[in-house]
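Please read the structure below before turning to the comments.
Apart from one protein chain that is not included, each protein chain of the complex appears where it belongs.
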Amino acid sequence: MEKLIIKGGRVIDPAQNLDETLDILIENGVVVSIGGGIDAEDAEVIDATGKLVTPGLVDIHVHLRDPGFEYKEDIASGTRSAVAGGFTSVACMPNTKPVNDNHTITSYILQKAEKEGSCRVFPIASITKGMAGESLTEMGELKEIGCCAVSDDGVPVSNSEMMRRAMEYARPFGLAIVTHAEDLALVGSGVMNEGPVATELGLKGIPWVAEDAATVRDVMLSELTGCRLHVCHVSTKGSVDIVRQAKRRGVPVTCEATPHHFSLTEEAVRGYNTNAKMNPPLRSEEDRQAVLAGLADGTIDAIATDHAPHHLDEKNVEFNIAMNGVVGLETALSLSLQLVRDGVIDLHRMIELLTCSPARALDLPVGTLEIGSDADVTIIDPDLKWTVDAQQLASKSKNTPFDGWEMQGAAVCTVVGGKVMFDIAK
Amino acid sequence: MAKAETIILNQAGITRAITRIAHEILEINRGGEGLALVGIRTGGDTLAKLICQRISEIEGVDVPLGTVDITMYRDDLAARGSLPVGKTEIPFPLDDKKVVLVDDVLFTGRTIRAAMDALMDFGRPSCIQLSVLIDRGHRELPIRADYVGRNVPTSLEEQIELLFDEDMVPVEVRLIKP
Partner (left out) sequence: MAFRHKHILGIEHLSAEDIQLILDTAESFKEINSRDIKKVPTLRGKTIINAFFEASTRTRLSFEIAGKRLSADSVNISGSTSSVVKGETLEDTAKNIEAMAPDIIVIRHGHSGSPHYLAERVGCSIINAGDGAHEHPSQALLDLMTMREHKGSIKGLEVAIVGDITHSRVARSNIYALTRMGARIRLAGPGTMIPAGIEKMGDVTVFNDLRDAIKDADVVMMLRIQLERQSKTLLPSLREYARYFGLNQENLKLARPDAIVMHPGPMNRGVEISSYVSDGEQNVILDQVENGVAVRMALLYLVSGVDAILAE
């Protein structure tokens, strides 16, 4: 019998409303007891004195790029990056090549994750076949073999009728529709947020209404159909507000915000920094403040990274033709802790946004340290000072806008199913 | 450490030198016919104007007067960088003119070389003569002055300074020892 004790840490589990200095006993990958002064013979002991002990962090928006784009990332490197950032579960988006729109690809992902992965992987299947927006995927079967939700992330479903039918079809299977809410006609050939900075730089802008209009459509369709809706990476004042109002009306909607959207603004694009190029784009300070308010008041349910690895060759080009997206798994926790130090949210709320709350949004069986649950644990040193060095990231890709940033706080040990998958000392 | 300064010429001395140079120019060129004066910016252009006035007073002729800025013809762009470029104004044809180049101090000769190149781009003078207020030696090119206000032997470390008043009238020439 494999035994592991995590001793003396401040255990915070928002799912159980727990915040005490306690020990955790794990046997055979399952949490068996939490309490004071736990000892067991022949148990491996991790001293967590002075550290935070939380349920393993959950990131419900990750691009593992596998199959098809292994030169950017693969399941092994992506999950290594996840555990290095304290994440024990990731939900991966279907915009692979081929698209994850059938059981073969889903099985491939699950099997490869089982064999080579460092953390749990929950595939998200596409809404439409090939993400072409024309016909529905076999959502029933996809759910049955392990997909946790459906999404055409990156290529939003433009046709409103199609989206309506997708929601109607997904609802009885208990699948959430995960929407990348952007009106592509309004996005046009835009490459950054529309506003004074885009005007100055002579870059084509993407207006906030591109996101708000799409968000409001999907929220209303969710209201019409009763299908659970999860809105990806809200980045505008308007979309935060649309979700807030929808929740008040009882619409089954959840949403997430990314660390780059709550930490940066369009100003980061100056100098034509392609590592500040993503979709939706970095917005204005007013939008950023609205996202922070949404994180604080419960409108936003999850911090998710939208970890989007791209090869150097795809970023080391003129801004207009650079790919969208940034890696985020290894910087998310530190940037979230900054919100706590800045007084935006408290520690309890921050951990909630990274554990049980995202798990609930996609109905994942993770995100808590309840007795009997799988032993996914993240040990965090909230004071650890470190400097981001893109070249040192575990991810294959180095496209972070935070290169060189002085950070405070990091995961020092990540336990997945009772096994130590990351230890900062090693 | 205080620098030692010696006055080489005062205002009266400068005026006498200019008067003498004006006479010499007229004498050597047998009058003002076909003559033109071109001062090298900055310093030489003021002196050229004074010589021009003196010639007019002596001989009653108006000799055409121009200025040349030699920045575009310098050979030390890499070493000294882009110095401000002044205006070159030669509002008369140089062809077949006897041109007297006027500068304040003759030193290595490189400025004069540059000025001659500049003049050649404007036309084909019948000859070019050189007039300077001070010749301090240390030539690096085979150039000599035809009219000299004062020969002043110097060391390389020393500096010659020509001072003007607010009306750009030259008032003093100083030798500054380091």
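A and B are the chain letters, set down in written order, and residue numbers restart from 1 in every chain.
Note that in this section a residue touches a chain if its C-beta (ideal position, glycine included) is under 8 Å from a C-beta of that chain, and two chains touch if they have at least 3 such contacts.
If you're wondering where the values come from, they're calculated on a predicted model, not measured in any experiment.
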item	value
Residue, one of A:S135, A:N159, A:Q245 or A:N320, that touches the chain absent here	A:N320
From B:Y73, B:F107 or B:Y147, residue that would touch the chain that is not displayed	B:Y73
Contact set of chain A toward the excluded chain (per top definition)	194-205, 207, 271-272, 313, 316-321
Residues belonging to chain B that touch the chain removed from view	69, 71-74, 77-89, 117-118, 121-123
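One rule holds for everything that comes next: only the chains that are shown with their structure count from here on.
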item	value
Separation of chain A from chain B, taking each centre as the mean of its C-alpha atoms, in whole Å	77
